[in-house]
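Pasting a structure here, questions to come.
What you see is the complex with one protein chain gone and the rest in place.
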């Protein structure tokens, strides 16, 4: 029921996981149930976001950079750099898990919904994601 | 295990779904398990919020309007208007799914917890929500 994904990120920004998640659900054989997507890190997160206009994710990035500025003197946890603590905060304000309905053998997302991993560190990382599929093969 | 709800919103603001979600759980016959509520859009979201004083949701709305201002020059994605990009951001900062314990045949919410759909667009919309109930009929 669990499937591990490795996501190599090019640094801060979003990576579309929708196709890979749908492939896991298809391979699971589950027809009706739930699919939980989980990221095993506290400086990257998961979001459901508009999937048609890439500008939406650029605007989201700009908003996050303004809301939680790198190098903010408020932060004392700076061991790994200016983007360290902002990454943890962006992660807490978004999502580590997404629980999606599985209907008729696939994640029943809205037309404009995509599943994205959001890398919050500026450097490239390898991120571990677990996709769990629960339900009946009916 | 899935039940579709259609929520007609009068524009920006919250709609109480608690009763409808509890009715789905009751009708499912599940006694012990989980209930996942999912919204199939990226410009409306779900929250668990205080259910006694409507002022709480008015204050929440005022806070969101200040945090993510309509018409902010930061945003380039403005095709559908000043409230378009703010709606996507409010959605990412809140929730597309809520996973609730089902105990004794009902969602075991706290006394002051209500399930709300939060419409982030200023115009009325018809929103699709899926309530999934998983568990044993014990």
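The letters A and B name the chains in turn, as written, and every chain counts its residues from 1.
The criterion applied here is as follows: a residue touches a chain if its C-beta (ideal position, glycine included) is under 8 Å from a C-beta of that chain, and two chains touch if they have at least 3 such contacts.
Since we're looking at a predicted model, the values are computed, not measured.
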item: Residue in contact with the excluded chain [from A:47, A:64, A:99 or A:115]; value: A:99
item: Residue of A:17, A:30, A:48 or A:68 in touch with the missing chain, whole complex considered; value: A:68
item: For chain B, the residues touching the chain missing from this view; value: 32-34, 47-50, 53, 55-56, 58-60, 62-63, 66-67, 93-95, 98-101, 103, 108-110, 112-113, 134-136
item: Hidden partner interface residues of chain A, rising order; value: 1-2, 34, 36, 38-43, 67-68, 74-77, 79, 85, 88-89, 91-93, 95-97, 99, 128, 130, 132, 134
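Just so it is clear, only the chains that are shown with their structure count from here on.
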item: Length of the line joining the C-alpha centres of chain A and chain B, rounded to whole Å; value: 20
